[in-house]
Every structure is written in C-alpha cells, then in structure tokens.
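With one protein chain removed, the remaining protein chains of the complex are shown where they sit.
Take a look at subunit A:
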C-alpha cells in the first residue's frame, strides 16, 4: 500500500521544534505519489487520513541521532570525564559498605545441639498460650477518640 504524501497538507503546521530536525518531512513514500489524484475520492480520503496519522507522531518525534551535536572541546571533555569518575568512586564506596551481616556462630558442636532433646510438649503448650495472649492483647489495641481531631480556631 504505502503512503501518499500530498504536497500541500504539511505546510500549515503551527508547531516549531526547539531543535530543527533535518529528518522532518521525510515520511517514506513510494511510487504511488503520482497516481494519487486519479484514485477515487474515498480512497484519497483514506490515504489523507493515514497520512495525518503518520504526520502527528513524525512531528513529535525528536530524532536524537540526527541532531547535530555542539561538539565538546578537548579540555571540557576531560574535565567532565574526571568529574563523573570521581562521583562514581564516591558512590561505589558507599555501595560496597552495605555488606550483609555475617552469620553468627551459635555453637561449636552443631551435631550435639541438634541431637539434643526436642522442646517438650509442656513448653510448646506454654509458648502457644503466651502467643495467644499476645495476639488477643494486640487485637484489642484501638484508638480512644476523646476529642475532635479538627477544630475551628476561635478568634475573639
């Protein structure tokens, strides 16, 4: 199918880009340009619609690769490179300080500790009871609203 680009439609564009884009208006076309006028009218309308759809993003796209760069002077470039690398050094120092805490050693006889008697049934029951009390206490925490939260200032 391809895109028909009618010459008149792109000239009344009110927006001007900040950085003039040399690639603007270069919407891909094919050989069907010349036959645009001879197509039946609804076909041209469709083509015109498609063209407008394409033009909108084309106007909004800023092609970074096409922008002609200002060009840095050698000393400016070196200065910036130095600045960035010192900044990176500082950051990498602070990052490497965040080491995870090493595992403490709980015992020098792990097999003995693990083979020892299991927690007794009575102890487990006691712990469960204590946990139940704690849960019930926490669930009873509530806000006791004594006063209005929002008041009017009374200016005499």
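Just so we're on the same page, contacts are C-beta pairs under 8 Å (C-beta built on N, C-alpha and C of every residue); 3 or more make two chains touch, one makes a residue touch a chain; residues count from 1.
Assume contacts and distances are computed from a predicted model.
Enquirer: Between "Ragulator complex protein LAMTOR4", "Zgc:85777", "Gamma-soluble NSF attachment protein" or "TRUB2 synthase", which matches the UniProt record of the unshown chain?
Expert: "Ragulator complex protein LAMTOR4"
Enquirer: For the full complex, which residue in A:60, A:94 or A:107 touches the chain that was left out?
Expert: Of the candidates A:60, A:94 or A:107, A:107 is in touch with the missing chain.
Enquirer: Which one, A:65, A:120 or A:152, makes contact with the chain that was left out?
Expert: Spelled out, the listed residue whose C-beta touches the missing chain is A:120.
Enquirer: I need the residue numbers on subunit A that touch the omitted chain, in ascending order.
Expert: Within subunit A, the residues touching the omitted chain are 100-116, 118-122, 124.
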